[in-house]
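Note that one protein chain of the assembly has been removed; the remaining protein chains are unaltered in position.
Every chain is named by a letter (A and B) in the order it is written, and numbering of its residues begins at 1.
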């Protein structure tokens, strides 16, 4: 197996989705592969990954509100030393993804027509987030 | 690495689980491998994957009802242009799986005794769903 690995740094600006599909495809391009596996791994526990719809931005707004209601700041969390938004961010990360594996076919991420890869920031403040992208062929 | 990839098409008939274990094992068989990794990826955002119990069908019914209660149609979703069942389907997909990686040992998916691989249709209508199955050895 040949393995090509890069760290991709993503700057977030508060809660919400950052489409990282192009950055991940660029790593695949630099790996210069035909058929392969691409693994995206987020090195954080208060931000997560999601492959979701790339068409209507309302889908992402709905997802954000829904998950915030499932894991609200208002809950009496024991862990609150890092602010009221920290523990709900861990909970929201726990039910979404830390790693995602996407097949590469003919040099392209084999996403469905309506799929994009998102980094989902759960904290109130923007953060520098690190993804490790591995392409194995 | 040798990589063997196939698209597996699955016809669903409305909400619920379709056991795709045999179809995935058939791809592994055609890859003719001993020890490997098998990655299943679903190219949709309103259907998802789950490895779950294969014994009592009541487990799957309970999961379906529970997740429907967590992400109900009755919620005032902003995204409703594709019908009242579309946005809850995205939400239910968001907290289950888009990709799953199963080890292959001696040519067999190394699932536990009670595990099967399911495609989980979240839409009311049946759909043709596409899985990309990759076997890397």
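Everything below uses one rule, namely that contacts are C-beta pairs under 8 Å (C-beta built on N, C-alpha and C of every residue); 3 or more make two chains touch, one makes a residue touch a chain.
Here the structure is a predicted model, which means the values were calculated and not measured.
Asker: So one chain is hidden, and I want to know which residue out of A:50, A:63 or A:87 touches that hidden chain in the complete assembly.
Answerer: Spelled out, the listed residue whose C-beta touches the missing chain is A:87.
Asker: Tell me which stretches of chain A touch the chain missing from the display.
Answerer: Residue positions of chain A that touch the missing chain: 1, 3, 5, 37, 39, 41-45, 70-71, 75, 77-79, 81, 87, 90-91, 93-95, 98-99, 101, 130, 132, 134, 136.
Asker: Over the whole complex, note the residues of chain B touching the chain we left out.
Answerer: 1-2, 35-37, 50-53, 56, 58-59, 61-63, 66-67, 70, 95-97, 100-103, 105, 110-115, 136-137
The rule we apply is simple: only the chains that are shown with their structure count from here on.
Asker: Quote the value, from 0 to 180 degrees and to the nearest 5, of the angle by which the CA atoms of chain A must be rotated to coincide with those of chain B.
Answerer: My answer is 120 degrees for the C-alpha fit.
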